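What follows is a single structure, and I will ask about it in a moment.
Every protein chain of the complex appears in place save one, which is left out.
Entry: chain A
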Amino acid sequence: MAYDKFTVLRDTAVPLPTENVDTDQIIPARFLKATERTGFGDNLFRDWRYDVEGNPKKDFVLNDPTYSGKILVAGKNFGSGSSREHAVWALYDYGFRCVVSSFFADIFKNNCLNIGVLPVTVSPEFADKLFAAIEADPKTEIEVNLPEQKITLLSTGEFETFDINEYKKSNMQNGFDDIDYLLNMSDEIEAFAASR
């Protein structure tokens, strides 16, 4: 479905430097039982965020009021494992609009782009700079500029450019999704299907 337009996002960020965070951590399978796309944010990082009795675990970053913002800065190989789009729904529902990492799992990255959460791949060095800056000052702001494909650490002005294909970029900026595109070429698809 059409989603929020993304152009420039300027906000504080939540750091999660753990590597290889898989989608079972982002949203455990037992919370995939809904038949609608609502309420997944409550169970985002469920088993890292809450103990078995449902009490918040103090040492987990989402329970630390020091950190907030619509940007999640994550460790490398973020989103590996299951193809569950629910992982991105949970991030979105919690309030994240952008995930930054030095390395994303493939399907997760596609899923992000398909619902309008921007995945930004940075160099490992830049990711380390972001983690250090957030640790030094949790109120430090990051600017993610999609039209210019640029991510900037505002406190120092340091920036990197990032890749995104023109098609997906245009979709994100306009809030279009792939089905809008595909439905507009039904005749071409029908002809192709008929030839098979």
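The rule we apply is simple: a residue touches a chain if its C-beta (ideal position, glycine included) is under 8 Å from a C-beta of that chain, and two chains touch if they have at least 3 such contacts; residues count from 1.
As a working rule, contacts and distances are computed from a predicted model.
Undergrad: Hey, which one's the missing chain according to UniProt: "Cytochrome c oxidase cbb3-type subunit 1", "Xylose transport system permease protein XylH", "3-isopropylmalate dehydratase large subunit" or "Acyl-CoA dehydrogenase family protein"?
TA: Matching "Cytochrome c oxidase cbb3-type subunit 1", "Xylose transport system permease protein XylH", "3-isopropylmalate dehydratase large subunit" or "Acyl-CoA dehydrogenase family protein" to the record, the invisible chain is "3-isopropylmalate dehydratase large subunit".
Undergrad: Just one of A:37, A:57 or A:139 touches the chain that is missing; which is it?
TA: A:37
Undergrad: For the chain that got dropped from the picture, name the residues of chain A it touches.
TA: 1, 17-20, 22, 24-25, 28-30, 32-37, 47, 52, 75-77, 80-86, 88, 103-107, 110-111, 114-115, 128, 165-168, 177-179, 181-183, 185-186, 188-189, 192-193, 196
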